[in-house]
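Only one protein chain is missing from this complex, and each of the others stays in its spot.
When the chains are written out, they are named A, B and C in that same order, and each has its own residue count from 1.
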Amino acid sequence: MSFKKHQLTSKKQGKYFYTIGPYAKPILSIESGDSVVIETQDSFGDKLKNENTKPSDIEKLPFVNPVNGPIYINGAKRGDALKITIESILPKGEQPRGTTCLLSNFGGLTGTDEIPMLNPPLPELVRKVSVTTDGVKWSESITFPYNPFIGTIGTSPLIDSINTLTPGKHGGNMDLSDICPGNILYLPVQAEGAFLYLGDCHAVQGDGELCGVAIEIATYTTIRVEILKRWEIEWPRLESANFIMSIGSARPMENAARIAYYDLIKWMTSDYGFDKWDAYFILTQIGRVHLGNMVDPNYTMGAFIEKKYLP
Amino acid sequence: MSFKKHQLTSKKQGKYFYTIGPYAKPILSIESGDSVVIETQDSFGDKLKNENTKPSDIEKLPFVNPVNGPIYINGAKRGDALKITIESILPKGEQPRGTTCLLSNFGGLTGTDEIPMLNPPLPELVRKVSVTTDGVKWSESITFPYNPFIGTIGTSPLIDSINTLTPGKHGGNMDLSDICPGNILYLPVQAEGAFLYLGDCHAVQGDGELCGVAIEIATYTTIRVEILKRWEIEWPRLESANFIMSIGSARPMENAARIAYYDLIKWMTSDYGFDKWDAYFILTQIGRVHLGNMVDPNYTMGAFIEKKYLP
Amino acid sequence: MSFKKHQLTSKKQGKYFYTIGPYAKPILSIESGDSVVIETQDSFGDKLKNENTKPSDIEKLPFVNPVNGPIYINGAKRGDALKITIESILPKGEQPRGTTCLLSNFGGLTGTDEIPMLNPPLPELVRKVSVTTDGVKWSESITFPYNPFIGTIGTSPLIDSINTLTPGKHGGNMDLSDICPGNILYLPVQAEGAFLYLGDCHAVQGDGELCGVAIEIATYTTIRVEILKRWEIEWPRLESANFIMSIGSARPMENAARIAYYDLIKWMTSDYGFDKWDAYFILTQIGRVHLGNMVDPNYTMGAFIEKKYLP
Partner (left out) sequence: MSFKKHQLTSKKQGKYFYTIGPYAKPILSIESGDSVVIETQDSFGDKLKNENTKPSDIEKLPFVNPVNGPIYINGAKRGDALKITIESILPKGEQPRGTTCLLSNFGGLTGTDEIPMLNPPLPELVRKVSVTTDGVKWSESITFPYNPFIGTIGTSPLIDSINTLTPGKHGGNMDLSDICPGNILYLPVQAEGAFLYLGDCHAVQGDGELCGVAIEIATYTTIRVEILKRWEIEWPRLESANFIMSIGSARPMENAARIAYYDLIKWMTSDYGFDKWDAYFILTQIGRVHLGNMVDPNYTMGAFIEKKYLP
C-alpha cells in the first residue's frame, strides 16, 4: 500500500473558513495515512502588511484566523480519532513576514468583549519582524528561536460550527505550542469524514500568548493523517517523544487544568493500566501543566506525564 | 396593514433542532409584526414520561433542548434587532406533564463535563408533577406558582452554529425567567432573515436553575415578532412594564454580570441621554441583577434599572 | 431579667479598626440580649469631605472601611452563633453627608489589583449627596430611596485576622443590602467572646455595588445581640420577615452562589426537616439569589427561600 502526498495550495483552497463545522463542502478528500502540504494564511489573512496599518481596519470579528479545509478523511466515523503527525512548518512570504500587534480590546492584560471594562483601550501597535527557520529577529539585541506550531486545528463538531477564535473539545484555536513539528495530535471524530481544518501558525509564542497575538506567519505546513478506529476521545490529546498530554479548553482557567488532568487520568487508566487513585497520586507528584492561551474565549492548558513513568 | 397569526405545530415543525445557526432551511417565513403560536417540546423532547425512566437513557448530548424554527423574518438584516413580544405560554400534554430530574453529571452542585471531579456521581432521580396555569403541584403541602417562560430562544450567529444548551450573544439557553409573557425580548440579527429558534419552556424556575432542570413543559407559546431596523445590539436585551434589562452570558459568572451592566450603561447613554460615568454611578446605587442560570456552559445574568429612573 | 442598651460612641471607640481578628482588646463587653448604639464612620473614615478631594490622597490600603469594635459578648464560645437584630440605621454628619466616588483601580468595570490591566486607569471622581431618612438626592430629577444597611460586619476568625475590605465565612465586607433594619443576621462564633466588629454603612446600594462605592455614610446604628448556644454555622445566615438566606463569599462568583445554596440546603435539612434531594429540587424551582458585591476581594451572594415554602 502506498500513501499519497496532497497539495492544498491557496489557489486550491480558494475561500478560507472562519468557522469549524460540518456545513462546508470538503475541499480535499484523503485516505488514512496520506499526508498534505497546506498553504496557510496568517491569522490576519496576510493583510497586515506594515506597521502603519491599524488591525481594526482590516480585521473584524468573526473574520479572524482563516483556516484551510475542510479536509475529508475517508472512512473516519464518529467514535474514531484522528492521529495527526506534524511533519514540518515552513514560513512563507516576503520579509518582514512575521506580525504581532496590540489590539485595543483583546489580550491577557486588557478588558475585552467578555471582560468589559470602562478603562480607555490599549493603543493599536503593529510590529513586523523578519522570520526564518533560524530565528525571529525582534530587535538588534533580541532574537527569538523559531519554534513554529499550529495555532488553530480542529475537527468538526457533530452539529455545531465553532468560530476559529474559540478552542474546545474539537480542538480549534488552542494556541498551544506543543502542536509542533515532531509531535502527534489526536482529535476526536464527530462528523463523518472528520472535516479537518487548520491554520493560524505561529513562528514562536510564549505561555499564554499574553497580548493575544504571537508571531503570526503564513506557512507551508505538512501533516500526515491517520484514522484510529474506535478510539473514542472526548478532548484533544498529544504525544511527543517524551510525554503524553491531554488538552483542556475552558473558563475559568482552573477548569482547563481540571479537564486536562481528568482526561489524562482517564487515559492512564484505560490505556496504561493505572488504578484511578494511583494515577491521581502520581500526577500530584510528577504531573506537568503547560499553559497554551490565556486570551481566547476559552483558555487552553495541556497536562502531561513523561513517558518514563508509564509502564 | 394587517398582521398574520401563524401556527407552528409539531407536525409542521417535523424535525426539531439542537443547534442555532444559519445552515438549516427555514421552517416558516413571517413578516415583521406577525405573531406565531408555537408547539414547543420540553427539554427532553417529551420523552421522560415517568419517574422510572433514567434521563441518561433517553437524552444524549448534544441532543437536548429541542427547538422550533428556524423562523425567517422577511427583511431582517445584519445590524437590525428583533423585538419579540411574548404573549402567552400555555402548558400542553397529559398530566403529570411537568418534569424535573437530577442528572448524574450536570447541575450547580455537582461535578460536570467542564468541572470534572473524581467524586461518585449524583443519583439520577426523576420527578413528574402536575402543571396547570394555576400552579405546579410539588407535594401535598407545596405548590409552586405557574410562572412560565422561554428557556431557549435565539437568533442565528453570522457563521457559527451553537448548540441549544449554550447561551451567548445570540440568546440561546439563557434560562432567565424574565423571558416571560408580558415582557419584550430584543435579539441581535446577524444572518439575513434572523433565523429565530425557540423552545425549552419552563413552568417555574428559581434563580440559577440550581439542579440544572427546571419544571420542564411542552407548551403552546405565542410570540409577536417585529424588526427594529438599524438598532445594532451586541447582547440580548429585555423590557418589562417596569424596567429595562441587558443580558450577559459568560464564565466565570462575574463576567456575565460585567457584560450585562456594561451593556446597560451603553443602552442608557445611547438611548436615554445619560453620561457614562453618571450611569455607572447610578447603577451602583439602584441597579439590579437577576441570575438566570448557573448550570449551562455559560452562566446568564440580567442587569436592570427601573424605568422610573429613566428620563 | 433586663437587657442593657450600650452606647459605643466615636469617643469611646477611639481608634477604629481595619482588620477583623482576635488580637485587639475589646472596646466593650456586653451580655446576650443587650443592644448597642454604634457611631460608625463612613468607609473613608469621614475624610472625603468634598468633590475636589482625590480619594487616593486620603485612603491607602489596607486602611479602608474603618470598623467599630471589637465587642465582646460574654459567654459566646466556638460552636455558638450570634443572632444580630438590626434595629435602626440613622445617617449622621453635616450635609451633603453621602459620598460615592470612582477609584482609579477598584470597581466592577475596571482593572484592579487582582485583575491587573495595562489600560489607563479610570478618572477619580467624587460625588457628595444629601442623605436623609427620606431619600438620597442624586440630582434635580433623581432621588434614590433611603435603604440603609451595614456594609461590613463580622466576628473574629479563630486565629486569622482579615482586613475590612474582604468578606468571608466570618462575615466582613459583604456589602449585601439585606443586612438592614428589620432583619436578623447570624454569624458564627470562633473566638471566645465572638469579637464583633461593624461599620461601613450604606444609605443605598444596587446589586453588586457596581463601581465599588455605594452611598457611604456615617451613622448611628443600633443592633441587639444574642447568643445562640451550640448552633454551629459555617457561613453567615440571615432572616427577614419573609425569607431565610445563606450568604457565601468567594471567587469566582459562581462559588459564592454554590456556597450560599449549599448552606441553604444544609439549613433546610437540619432545621426544617427537608430531604437533601428534595431541598435541591425545590430551590431549583423557587430559590432566589441576591448579589451583594461584585467588587471586593471575594464576591458575595445570598441564596434564599421564602418562608411560605417552609413547614
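By definition in this document, a residue touches a chain if its C-beta (ideal position, glycine included) is under 8 Å from a C-beta of that chain, and two chains touch if they have at least 3 such contacts.
On a predicted model such as this, the values are computed, not experimentally measured, just so you know.
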The chain left out touches which of the shown chains? A, B, C
Using the definition of touch stated at the top, determine which of B:G21, B:P116, B:P157 or B:G171 touches the missing chain. B:P116
Among C:G79, C:P116 or C:G182, exactly one should touch the missing chain; which is it? C:P116
On chain A, residues whose C-beta touches the chain left out of the figure: 100, 102, 108-109, 123, 125, 127, 136, 138, 141-142, 144, 204-215, 251-254, 257-258, 261-262, 265, 277, 280-289, 291, 294, 299, 303, 309, 311
For review purposes, identify every residue of chain B that touches the missing chain, sorted by number. 109-111, 115-122, 252
Just the residue numbers, please: which parts of chain C touch the chain that's not shown? 18-19, 21, 23, 62, 114-118, 157-163, 250-252, 255, 258-259, 262-263, 265, 276, 280
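The rule is short, and it goes like this: only the chains that are shown with their structure count from here on.
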To the nearest 5 degrees, please report the angle of the rotation taking chain A's Cα atoms onto chain B. 180
Taking all residue numbers at the chain A to chain C contact, is the shared part over half or under half, that is, same or different? same
I'd like to verify one number: the distance from the centre of chain A to the centre of chain C, where each centre is the average of its C-alpha atoms, in whole angstrom. 46
Check: chain C positions touching at least 2 other chains come out as 109, 252
